[in-house]
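The other protein chains are all here in position, but one chain of the complex has been omitted.
Presenting subunit A:
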Amino acid sequence: MPNIKIFSSSSHQDLAQKIANRLALELGKEVTKKFSNQETCVEIGESVRGEDVYIMESGCGEINDSLMELLIMINACKIASASRITAVIPCFPYAQKDKKVRGFFDIPVDNLYAERAVLKWIKENISEWRNCMIVSPDAGGAKRVTSIADRLNVDFALIHKERKKASEVDRMVLVGDVKDRTAILVDDMADTCGTICHAADKLLSAGAIRVYAILTHGIFSGPAITHINNTCSEAVAVTNTIPQEDKMKHCPKIQVIDISMILAEAIRRTHSGESVSYLFSHVPL
């Protein structure tokens, strides 16, 4: 009976450690280093022959380096006779707007949702959640936002960009009424945070009492931290698919929603052959 072995690439050791702790396992020993000519070298430090291997890698920071490390680690496990290799990629790189990742693969893909963890966070951290409004900062996120709003039994609104003439800059138009309500902006990823900050301004000027922002993947590159520090949102909550420790030091408004239990439970269920669809509707404790 194969055992679970979890390996982590250097992109997000912290999350891998949390997952391993939840599964009461040690992270697999492996040495990743870069030669002076920038070539990556990976050496697996323990036997994986006949084992069920899970390799954690998140598309953050130096994406090309992380990707090559992941590929090299998968190759190393394969030629070391691992029984099954599963890649755990919380934030899938190069897939900015391509949600339908599953169809591009010939292998099974389990696309997990952070929605449940987000709902739990809202109920625990926002006291007036029963009277709030969920807002999407662009028209594409309407489906996501209505799903959350339905589960909380609250209303939703959305912001869309309107361009009057071709050369004019977009204008943000709020569809829905947020007056005297707490508004919660929900989006899947935030890179430079320009959209989120403009949306927050718009909501406050339309009469919202408080604005929160919840994002699944907080990439936060470039001027993002400055934008968040200057924004009028109360808090910006992101999941830990991408490591946030450094950014939290510079920006007290960032809060982290831990999703390691979802991943750990998914790994456990995949390993023992149980259904993973339970995770689409429940958050493990």
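The definition used in the following text is that a residue touches a chain if its C-beta (ideal position, glycine included) is under 8 Å from a C-beta of that chain, and two chains touch if they have at least 3 such contacts; residues count from 1.
Rule of thumb we're sticking to: contacts and distances are computed from a predicted model.
Chemist: Consult the UniProt record of the chain that does not appear here and report its protein name from "V-type proton ATPase subunit e 2", "Two-component response regulator", "Phosphoribosyl pyrophosphate synthase-associated protein 2" or "Small ribosomal subunit protein uS7m".
Modeler: From the choices "V-type proton ATPase subunit e 2", "Two-component response regulator", "Phosphoribosyl pyrophosphate synthase-associated protein 2" or "Small ribosomal subunit protein uS7m", the unshown chain carries the UniProt name "Phosphoribosyl pyrophosphate synthase-associated protein 2".
Chemist: Sort through A:M68, A:A206 or A:M261 and give me the one touching the missing partner chain.
Modeler: Only one of A:M68, A:A206 or A:M261 touches the chain omitted from view, namely A:M68.
Chemist: From the list A:G45, A:G194 or A:P223, which touches the chain that is not on show?
Modeler: Reading the full complex, the residue touching the unseen chain is A:G45.
Chemist: Using the touch definition from the top, which of A:L27, A:A80, A:L119 or A:V276 touches the missing chain?
Modeler: Hidden-chain contact among the options goes to A:A80.
Chemist: For the chain that got dropped from the picture, name the residues of subunit A it touches.
Modeler: 35-45, 47-48, 62, 64-65, 67-68, 71-73, 75-76, 79-80
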